[in-house]
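All protein chains of the complex are present and in place, except for one that has been dropped.
We call the chains A, B and C, going by the order they appear; numbering starts again at 1 in every chain.
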Amino acid sequence: KTATKSPFLVVDREKFLNKSLFIDEIAREVYDFIMSEFKEQKEREGVILITLVDVYALYNKSMRIGTGLVSPQELREACEKFEKLGLRDLTLKKLNNRVLCVSSGDSFDFIKGKILKIVSAVPGADLLQLTQKLNSSSSNAWTVGIIMEVLQNCVNEGNLLIDEQISGIHYYVNCDWKIN
Amino acid sequence: MTTNLPAIYSFPPLYTCQPNALIREQQLTVWCEIIVEFAKKERVWCITAEGTPAKDGGDKQSVFRNDVIQRSVKSTFIEEIWHKMIETEKALRIDSDSNYFILWRSLDSWSALILQWFESSGKLNQVITLYELIEGDETLGCEFHGMDSMLMEKCLLRLRERGRASLLKDQNKVMGVKVV
Amino acid sequence: MTTNLPAIYSFPPLYTCQPNALIREQQLTVWCEIIVEFAKKERVWCITAEGTPAKDGGDKQSVFRNDVIQRSVKSTFIEEIWHKMIETEKALRIDSDSNYFILWRSLDSWSALILQWFESSGKLNQVITLYELIEGDETLGCEFHGMDSMLMEKCLLRLRERGRASLLKDQNKVMGVKVV
Partner (left out) sequence: EEVKDCRYESVTSQLFKKQNEEITSQLSVFQERLIAFAKEHNNDLKQNPDLKIKFLRMCSRIGIDPITLFDRQRHLFDVNDFYYEICLKVIEICRITKDLNGGIISFEELLEGFPTAKIAMEDLEKSVDMLQTLNGGFDIILIKGKKCLRSVPTELTSDQTKILEVCSVLGYASASLLRVNLGWTQYRSNAILEEMVAIGLLWIDEQAVGETLFWDPAWIHHSDIGI
């Protein structure tokens, strides 16, 4: 669907005099792609948060068919250039000290708050319920990759407690135990 | 078994080992309190590794299992709980059968209590059988009345270490005690 | 019956209702795919609740049973699978005999295909009997050739709803159709 809506914009490595200019151009294209692909989410939630790995798959699949894919290295370098190019709404952030994400504003705190709110309303919610509730207004605003990382963070930090049953992991808000 | 136990006993995450180390410490403390509380209220001196009273019939239920909310502690976490019980001197492992004495009072506190009884009831300098001490009418109403005899031995050994008691043995089994 | 079905059809746990909610969702999806795939390959339009082709002799085996690995799906879980089939519009329950039509194409897709045949073979504005449509030489090689007549009726009703067909009935039974 996205492939057809994009114009025949050729950002072809071979047309660029040097790598740096190519990366700049990719940075602009990736930025525009994310802003338009997640426009709805940005308007409704005010924030965007997506793992770099998912950006790699989505961007290449939607925008690069026919023009040659970008490499993981190129994508990373492109996203690292956002600020320098004045593309200020998105930055590269590390989640849980290990997973790189493209993020706008304080998206992490936002979705963390949202998850804690759902869990306190539905004690014992599992990943399936959380995903459904988080994305109830649109199909895939928050990717499972992000939801799992944020959950992991909540559990590691002690905001959420787990109840591990054979049916899956159920989450509860930690009200009883101090965490610092 | 759930009578008179704290409200947290009905909280499902209590039964899953929590990944956050700070929280797990508090969780282990809660479990130690629950076990001690349970043993004290039910006057159970000795509990199996699985959490059931050792000396009763086989139909007694484990403290680690809560049928009302259908949760039970996994054996790997039960081991951690016992480790904490030993470490905080709330339990004493019995070498012969891998059961545990639950010390809702410390050994020192028990031996002090026993000594007090000898003193206040004028039983110093006379031989008292273990049976009299544990089951006799004269200790009725004492907190140590009905104590497991092996545990009682350990208390009397403390008194001997302090030079306040000599033990009378028959075939390596303590039969009586003289407190001075 | 196992010919050409996906490899997971030989995976023993597929036949046990999985307690993990996330896995069970996947498992149900896999079962729906298997049933649809089976029906499509064997050109079976209608399947009993037990999983056997409805119109054939009694010796046909259920799709829910795999003799090679000696596993079969329990009836309570079969119900859950049918529920998912209905929910995802891959099956249609037949009120009269509690069998199911398997929709490897949706009703809309079937009616579009039928409409296309009327258009491309110059059969507009003339009465075609249900028999001609289903069993006639002119539809030989059409994907809908041999379709169950009750299912064909449902497709034609869709065309009527769109104002493209009028149905000829005899004693409340559809005998023919005129497509405009």
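In this section, a contact is a pair of C-beta atoms (placed from the backbone, for glycine too) under 8 Å apart; a residue touches a chain by one contact, two chains touch by 3 or more.
Note that this is a predicted model, so its numbers are computed, not measured.
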| item | value |
| --- | --- |
| Among C:18, C:48, C:62 or C:166, residue touching the chain not depicted | C:18 |
| Residue among B:55, B:74 or B:173 touching the omitted chain | B:74 |
| Listed residues A:35, A:69, A:85 or A:116, member touching the removed chain | A:69 |
| Residues belonging to subunit B that touch the chain removed from view | 74-77 |
| Contacts of subunit A with the absent chain, listed as residue ranges | 1, 3, 8, 10, 12-13, 15, 51-54, 56-57, 60-61, 65-73, 75-76, 94, 96, 98-100, 144-145, 148-149, 152, 164-169 |
| Absent chain, residues of subunit C that touch it | 7-8, 10-16, 18-20, 22-23, 25-26, 69-72, 109, 116, 120, 141-143 |
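Simple rule for what comes next: only the chains that are shown with their structure count from here on.
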| item | value |
| --- | --- |
| Geometric centre distance via CA averages, subunit B-subunit A, whole Å | 53 |
| Subunit C residues within the subunit A interface of the complex | 19-22, 25 |
| Interface residues, subunit B side, partner subunit A - complex | 8, 11-13, 15-16, 18-20, 22-23, 26-27, 71 |
| Subunit B-facing residues of subunit A, complex | 124, 155-158, 161-165, 170, 172, 174, 176-180 |
